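A single protein chain has been omitted from the complex, and every remaining protein chain is retained in its original position.
As written, the chains take the letters A and B, and residue 1 is the first residue of each chain.
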Amino acid sequence: MVQDLSDRSQYPARNRDGTLDVDLTSGKYLKLWQGPNHPGITGNMSVELTVCGDEVVEGKTHVGYLHRGFEKLMERRTFIQCFPIVCRICVPEPDFNEYCYAAAVEELAGVEIPEQAKWIRTLILEMGRFNSLMMYLGGQSGSLGLGVIGQWTTYVRDLMLDRFEELTGARIYHMFILPGGVRDTLPEGFDARMEETLREAERTMKDVWNVMFQNAVFRKRTIGVGYINPALFDDYGVTGPTARGGGVAKDVRRDQPYLAYPDLEFEVNVARDSDIYSRADVRRRDALQSIDLIRQILAKMPRTGPVMAKMPNMLHWKIPRGETYIRGECSRGEYGFYVVTDGSGYPRRVNVRGPSYTHAMALLERLIVNCNIADVAALLVSLHTYPPEIER
Amino acid sequence: MSKGHDRLKVLTTVGEVFAVAIEFERTARDFYVALAPKVSKSIRYLVEELAEEEQNHFDLFTAMAARADMAGVLAAEIQRPASDRKFSDCVHLPDLGEHPDDQAVLQYALMREHAAMEQYRALADETPAGSLRDLFAYLANEETKHKNELEAVYYDTVHSGGV
Partner (left out) sequence: MPITTVLSPFRAWKFLFQNPVTVRDPLTERPGAPRYRGFHQNDAEKCVGCGTCETICQNGAIDMIDVGLAPKDGDSGLRPRIDYGRCCWCALCVDVCMTGSLSMSNAYTWTDANADAFRFTPGVDKKPWDNDQLGYRRPEGHALHGKDRVEMAELEPEARIGTFDEIVAGYDVARARLEADRCVECGLCVATCPAHMAIPQYIKAVRDGDYERGLALLYETNPFSQVCGRVCTHKCETACAAGHEGDPIAIRWLKRHITDQVPHKDYVRIVGKPKKAAKGEAKTIAVVGAGPAGLTAAYDLARQGHKVVVYEVRKHPGGMPRYGIPEYRLPYDILDADIDVIRAMGVEIKCETRVGSDITMDELKAKNDAVILAIGLHLGRSTRIPGSDHADVRKAVDLLRQVTDEDPVDVPKSLVVIGGGNVAMDIARTMARLQMKAYGEVAVTVTALEDKAHFLADPDEIRECGEEGIDIVDARGPQEVVIDADGRVEGLRTWRVQSIFDAQGRFAPSYDESDERIHPGDMVIEAIGQAAGVDMLGEGLTEALEWNRGRIQVDADGRTSESWLWAIGDCVKGPDVVHAVADGHRAAKSILAAFEGKGDEA
């Protein structure tokens, strides 16, 4: 279902200034708000739809319901004080913020973190990726009325949160990756309990395959729906599974390896069709890959040595003038922190580059035209966006 | 002092022992009272305190001598005698002179208490068990306590000001 955006032969017509000529009194059009609280969206965001019949002729995204101003807040906090707040930028996958922030200031300050810390960071990022993907699978199926998948994936996500809890001391906001390393080593008996969790996850993933991906309804509603022309990827900054679902094998873990990824074996998951199903399938395989990577990490990681580099006094840590951009492959695509320092004890500027911002606004507004109302939620979820991270 | 010792030795009654002890305290008190105006005002407090302490002993012994149930009271005190320590800087009786300093006054006072203590103790050792022996032991104990107090003051005064 290739959309030709230039084809507006029916309606609405365009005004001279390029805006759509939508006359709401004509009876042809209807304004419909999806959100800001809508079960089809993970977080608070709204899409202002103009529909004609059951077809969307225009969709405007409205964000800002979750704006907390983190980038500005950080300019008024010392480097260590930024550490507890960055995770809150993205609730369902917080660890990338911790990692990117820590890695950025470490690079600017010239700090090399210990080997064991690198592996523990990698472990945490993969655990976080798995959890994020579990949330996605539940959301994607839920957006099509298949509620039970969400219950199953929430269950395994919860088991993984237990592992997070015992490792980091918290379930959602882990606050474990400090500039300089990580807080602590793995707790006693962690490996065995993690293995149990991974087995449970694999069982659930089989069920998900059978009940979601092998489901005629799901397939009917997603194959060929929500197509993104791969030619648009670069223009719209599409990365991660969204791009890989369209056959573009982009993965920061492989392209610009960081942490322990050079020592791990994995294939970049790709699908061809660039529709909702392809993207879902790439993410399903990513989840299985995370399970595999966690096993690899636990098997290969060093268990001795420090987990924190020798750091100066954090209370008045000053970082020399400089700027850097640190990126990583989160469950949804490229995640990055652009950090500028000016030699003071505070970041001069922090900019968070998350895939949600690009995927949920410009790209969605383009894809949503000519979309059936019933598919809007599925389309939106298939872009795997997290509104808290859009707005920061 | 040895004269006092001999005098006490031949005494037989508790009352007489007390009389001599009270007399000792009285003469000491009078000595300090007479000394006070002679020393510099900066250390007069020491002499005044000593006079007061002797007065307290004088009052105590006088009151005890007047008590009928004295023997029983003494026995109770003697159960836990104050420990005696050897006085440190080998006391030699100093010639206090016209304007003695604080250290000289303290050394004199210490020496006096030490002598009194030794004397009562020796008497207690020589006396057969009974209320008289208890009395000597009690007096020795009192003087020991007093001497210990003074030693603390001595070290506080003399071994201070250094860093």
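Everything below uses one rule, namely that a residue touches a chain if its C-beta (ideal position, glycine included) is under 8 Å from a C-beta of that chain, and two chains touch if they have at least 3 such contacts.
No experiment lies behind these values; they were computed from the predicted model shown.
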item	value
Hidden partner chain, touching residue among A:Lys220, A:Arg272, A:Arg303 or A:Arg321	A:Lys220
Touching residue (missing chain; options A:Pro230, A:Pro306 or A:Gly322)	A:Pro306
Residue touching the undisplayed chain, where the options are B:Ala28, B:Ile43 or B:Ala109	B:Ile43
For chain A, residues in touch with the removed chain	77-78, 80-85, 88, 148, 155, 162, 165-170, 173, 175, 183-185, 187, 207, 210-211, 214-217, 219-220, 306, 308, 311-316
Residues in chain B touching the chain absent from view	40-46, 85-86, 88-90, 92, 94, 102-103, 107, 148, 151-152, 155-163
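Note that in this section only the chains that are shown with their structure count from here on.
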item	value
Interchain centroid distance [CA atoms averaged], chain A/chain B, Å	90
